[in-house]
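Right, one structure below, let's go through it.
Note that one protein chain of the assembly has been removed; the remaining protein chains are unaltered in position.
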Amino acid sequence: MAEFANLVWIVAKIVALVVPLFIAVAYMTYAERRVIGWIQWRKGPNRVGIYGLLQPIADACKLLMKEVVIPQNANRFLFLLAPLFSIIPALAAWAVLPLGDGLVVADIDAGLLYVLAMTSMGVYGVIVAGWASNSKYALIGAMRAGAQVVSYEIAMGFALVGVLMAAGSLNMSEIVHAQQGPFWNWFWLPLLPLFIVYWVSGVAETNRLPFDVAEGESEIVAGFHVEYSGMAFAIFFLAEYANMILIAGLATILFLGGWYSPFHGIGYLGPIFDLVPGTLWFCLKAGFFLFGYFWFRGTFPRYRYDQIMRLGWKVLIPVTVVWLVVESVFILTGFGPWF
Amino acid sequence: MIELLLFYVFAAVLLFAATMVITAKNPVHSALFLVLAFFNSAALWLMAEAEFLGIALVLVYVGAVMVLFLFVVMMLDINLAPMREGFARYLPIGALVGCVMVVEMALVVGSKDVNLIHGGPVTSAAEGVGMSNTKALGSVLYTVYAYPFEIASVVLLVAIVAAIMLTHRRRPGTKQQNIDRQVRVRKEQRLRIVTMAPEKRK
């Protein structure tokens, strides 16, 4: 009986995480269109509801009523399974992210390793979708996305190693605890190169502009999900945005002190800012990164494929390796307030 | 109770997936069943309290090795019919290798040093001193087992060199951007100023 109650509690926690996440995804699409509109000196969606606030709901209803076309040459089973391959890891990685002090679904010791394992699974959705569609554009998009994602995963992994060295733990909550204090105590400052590498490779991992050659709508139409329509397409969309929020949340936890306020522990300022709940600080910081995504999209032209691969292998990886050496010297000599 | 149930579920799915790997007709299905098998064995390792190894199995095998397998299987046009024929031909060799592996595993499990059968559940050293699994592993891997650890890096180096030797060849006639040369270009290399005598229209 106690076990059953425990299970119900777990399910309740997960639902309390997943439902706001879905809403956040829906309104991110709205925010993205408004921000891009603003950058491009136009209005963006403003017809459905006041300020167009009901637009995401209208979009969801539209997609729900659209036919899910399954091409005749496609491998039907894998074709329908591929969207699940991309959404399950995108959601499951959220299990270990602490949104506030102690506010986490699964507080496991190997939290960061688990996140890395889950994000590395996201590539299956892309590859299987590209292959199962049996279409040239889809296959080209899938191959490009596959090679790109794995290349940037190395740089990302090295950047995470730097965070681990500074925090001395794989547990996400402990990583945040290690950054307790005002904003200059957070890891972004001593690990600045790794922070930048992490953020750039995070954008590349999610196949967002300026690294979106996998989709490349002006050359390979939509890449791996060219054959998908209706709800099957919506799930890929959902997974992509859930991944974007995940990368933003991870960047917050690993480099920007998670739920701590920027003035935590300074004289009179600290207690005043601590009145704002930690989860709100977390959301604000993550929102900053999400705005960065839109900003990049509104600003940068798309990279060429060879430029993407060069940036990943020849710039980001050497930078991380050098900084890991510098950092371990810091740690062994006990340099600064961080180590 | 739940634990035991979960164990049998994972073990059953693992065996099913492993069987499907060798019986599935489509090689892509085989590869995906292998992914499922890795997942379930990772879950089993987790249940044996090998936290780090379990998740590393997912990270390295599912996240990296199987991606390569899928690349290879998807992109080579493998004709299915000849592969079916090979099944009977390679059966004796396969059976022999299988037997050798079973005997080897029996030797390991049955040996006195590894007390798996009578020792009951293995209580990990990490649990005793309240250390996380990863820390316990790290504290011995880079000190006590430093030598095998370095050997591992040599093995990986050999893998890098071999992979490049086998697959990399430069094809002539490909167009490539050489940024050094682009930047170093001088005006004289690109621009020729020709002095011409002015022509007069008659």
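By letter and in written order, the chains are A and B; residue numbering begins at 1 in each of them.
Note that contacts are C-beta pairs under 8 Å (C-beta built on N, C-alpha and C of every residue); 3 or more make two chains touch, one makes a residue touch a chain.
In this section, contacts and distances are computed from a predicted model.
When the listed names "NADH-quinone oxidoreductase subunit A", "Extracellular solute-binding protein", "Carbohydrate ABC transporter permease" or "Replication restart DNA helicase PriA" are checked against UniProt, the chain not shown comes out as "NADH-quinone oxidoreductase subunit A". One of A:V150, A:V203 or A:V319 touches the chain omitted from the figure, and that residue is A:V150. Only one of the listed residues, A:Q40, A:N73 or A:T299, touches the absent chain: A:N73. Counting over the whole complex, chain B has residues 3, 6, 43, 46-47, 49, 51-52, 56, 59-60, 63-65, 67-68, 71-72, 74-77, 127, 132-135, 137-139, 141-143, 146, 149-150, 152-154, 156-157, 159-161, 163-164, 167-168, 170, 174-176 touching the chain that is not drawn.
Seen from chain A, the chain kept out of the figure touches residues 6-7, 10-11, 13-15, 18, 22, 63-73, 80, 83-84, 87-88, 91-92, 94-96, 105-109, 112-114, 116, 120, 131, 133-139, 143, 146-147, 150-151, 153-154, 157-158, 160-162, 164-165, 168-170, 221, 226-227, 230-232, 234-235, 238, 305-306, 309-310, 313-314, 317, 321, 325, 328, 331-332.
To be clear about the criterion, only the chains that are shown with their structure count from here on.
Separating the CA-averaged centres of chain A and chain B is a span of 24 Å. Residues of chain B touching chain A in their complex: 2, 26, 28-29, 32, 35, 51-52, 55-56, 58-59, 62-64, 67, 70-71, 74-75, 132-134, 177.
Interface residues of chain A facing chain B in the complex, by the touch rule stated above, are 3, 75, 78, 108-110, 113-114, 116-117, 120-121, 123-124, 127-128, 131, 143, 146, 150, 153, 169-171, 306.
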